[in-house]
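Presented below is the structure to which this report refers.
Note that this complex is displayed minus one protein chain, with the remaining chains in position.
Entry: chain A
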Amino acid sequence: MAALGPLGRIARFGSSICRNHRLIYNRSPQRRGIASCIDPSHGLTDEQKEFQKVAFDFATNEMAPHMAEWDQKEMFPVETMRKAAELGFGGIYVQPDVGGSGLSRLDTSVIFEALSTGCVSTTAYISIHNMCAWMIDTFGNAEQREKFCPILCSMEKFASYCLTEPGSGSDAASLLTTAQLKGDHYILNGSKAFISGGGDTDIYVVMCRTGGKGPKGISCLVVEKETPGLSFGKKEKKVGWNSQPTRAVIFEDCAVPVANRLGAEGQGFGIAMRGLNGGRINIASCSLGAAHACVQLARDHLLVRKQFGETLSNNQFLQFKLAEMATRLVASRLLVREAATALQENRSDAVSLCSMAKLFVTDECFDICNQALQMHGGYGYLKDYAVQQFVRDIRVHQILEVQNAADEC
């Protein structure tokens, strides 16, 4: 980034701080949440500010420098995610007795929002992993919690959430994967589509049909990777979310012990939906982080790019646009945090707030990132600039964990 006024001190410090893993990646300092009107630390407790600081530091130092490479080379950054898990990010809202950090939904939202500024795709995967760990923590019995939660919280093993099928996306309750009881095993047949992490992860939380039609016939089973009869489709080529592989998950007479069933038969759909409430907040939080990063990138670009004899920052239209983007970002953040609080407190409006937050925030934040790209002009279209990756990565947030049109129902 070009000189911005009194660069003296920053340049001097920058030249002396060439530690390998604290390289001042030339764009990452700008994502540290510095501009005060959109500062994401407003209204947080001191403790939450500390959580946020760790997450921001981790995002800036460990994720942002690699974000482009992970996207271009489609790398699943296992080592980096394990480092995140060491800090407690593997099971943020999982209970401490099984290795989780025991934090609230709001703390979680704050953390994912900060991590997302470093890499949306990786953070989104971490949030899916967290959702699976929470489902086992909350609905599993003592043996299941002991067996699966600690290794998930440390990210020794990775998890995937398997609900969607080729024939059932929005109409999730019509899923067709069957699980027939034979002795002390369920025999699974069917396939799941678009599974994040599929093929590279170790533990699959699978919603399947043990009973009759509709949601009441669905149960939730934990399937481990090496189980015979479990295979995967080809790795999908995606527009974004490239640091996590997406594959179909195929069950062919796959025998899963009854002991791996979470909750009772017929409870699976409820478990899936409860998981998704938090999932919606997490995905919305990831969108917030991307939008925050993009507003700062746009601001920086406007301060540097000159046309018609002055920097774009003097252009009134762009000033208004940036102010609108900032306003929409803050409004989105408030809605997500309120939804997180409602979910934590088990309020009666929690589910609808989570849906509203996901709908509103993913749409708004995509627009914000898209506007930021537009402000970059032709440069915004180049992969050398991070803004296009944020746009590509969060586009899918408007689709998954319930398509926004479905949330409107």
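Definition applied: a residue touches a chain if its C-beta (ideal position, glycine included) is under 8 Å from a C-beta of that chain, and two chains touch if they have at least 3 such contacts; residues count from 1.
Here is the rule we go by: contacts and distances are computed from a predicted model.
**Q** Per UniProt, what's the omitted chain called: "cAMP regulated phosphoprotein 19", "Anamorsin", "Delta DNA polymerase isoform 1" or "Electron transfer flavoprotein subunit beta"?
**A** Looking only at the record, the undisplayed chain corresponds to "Electron transfer flavoprotein subunit beta".
**Q** Looking at A:101, A:121, A:388 or A:404, which makes contact with the chain not pictured?
**A** Only one listed residue reaches the unshown chain, and that is A:101.
**Q** Extract the touching residues of chain A with respect to the undisplayed chain.
**A** 3-6, 8-10, 13, 16-17, 19, 21-22, 24, 29-30, 32-34, 36, 39, 46-47, 49-51, 53-54, 57-58, 86-89, 92, 96, 101, 103
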